[in-house]
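A single protein chain has been omitted from the complex, and every remaining protein chain is retained in its original position.
Take a look at chain A:
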Amino acid sequence: MFYREAGDFKTSYTDDSQTFPIKFDRYRYYVVLAVAFGIIPFVINDYWANALLLPFLIYAIAAIGLNILVGYCGQVSLGTGGFMAVGAYACYKLMTSFPDVSMFIHVILAGGITAIVGVLFGLPSLRIKGFYLAVATLAAQFFLVWLFNRVPWFYNYSASGQINAPERDVFGIIITGPNAPAWATYIFCLIFLAVSALIARNLTRGTTGRTWMAIRDMDIAAEIIGVNPLKAKMSAFAVSSFFIGIAGALFFAVYLGAVEVGEVFGIQKSFLVLFMIIIGGLGSIFGSFAGAAFLVLLPVVLKVVGVDVLGWPTDIVAHLQLVIVGALIIMFLILEPHGLAQLWRVAKEKLRLWPFPH
């Protein structure tokens, strides 16, 4: 009834190809943006920021990055944790070497450095694909973590090998360190997520995205119709690593504040982000958001319900959490292999016809 194309006339090509062609969708999008930028910063507290919103925003950026590589370009990667570590350590080195430069620039530069590293480790993808590529990126994961553990220059020769984010600001507002207000860290990450999503969305529906998808669907056919596989694959690795690097930098500098590479950026992080995009939906920007939200919020919700509301022992709740999350993942893969994004697509189709489905 409300959710339909009818009556919403487009008079230009730009209008016709916009992201949200349906009026209702468009307004919903504006409302979400308005709430995220205009209302949440005023009501946010430390708990909401540090336990829920920051991890969600940051994982969403990482998921968008990985989705470009795996979902759009079809190159399986298990190196996400390692690339996030590159972003984090690049950001740390930049923060400590140039303390007066704005955090925005540090985070973007950290993304750029990660993009270069990503391209380097992406080179084997020109020769190998599928499982073999997954193993090559797995090597990247272990090598990078080993490197940051092994070479003291990366952690400024500190006794414990940990890196700690010193206090840095943007236009005089503290963004990192313990004294950063919750709203500022939230807005900072939100800006990065919003811009990343915008860039990713526009890249994926333009020429670049189409060449990625051509490579994903059948690389030989793509080459025959004139897609340069070197350019397509390398650009996918670069863009993907750029976003993952940004996510790693934010994860370290804004969210955790102190990082031990083996524990925080280990192989389990690579799997976590991979699960996010598989559950959310491969090849979908919305799916990245949905998957990140699902895997970040669900454990917290289960914990709040189990421990705070029902009063169960914490270890039982922690074990149940594993069981429930695991069962849900299996259920999703069986019932909806295309992820949450597909559920959303189906819901939209149904909404278009509602309330007269025939």
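Couple of notes before you dig in:
The definition used in the following text is that a contact is a pair of C-beta atoms (placed from the backbone, for glycine too) under 8 Å apart; a residue touches a chain by one contact, two chains touch by 3 or more; residues count from 1.
Heads up, the rule we're going with is that contacts and distances are computed from a predicted model.
The listed options are "Leucine-binding protein domain-containing protein", "Multicomponent Na+:H+ antiporter subunit B", "Allophanate hydrolase" or "Amidohydrolase family protein", and the UniProt record of the chain not shown names that protein "Leucine-binding protein domain-containing protein". The omitted chain makes contact with just one of the residues A:D15, A:D217 or A:E263: A:E263.
Chain A meets the missing chain through residues 46-47, 50-51, 55, 96, 149, 158-162, 164, 166-167, 177-179, 255-258, 260, 262-264, 266, 300, 303, 307-309, 313-315, 317-319, 322.
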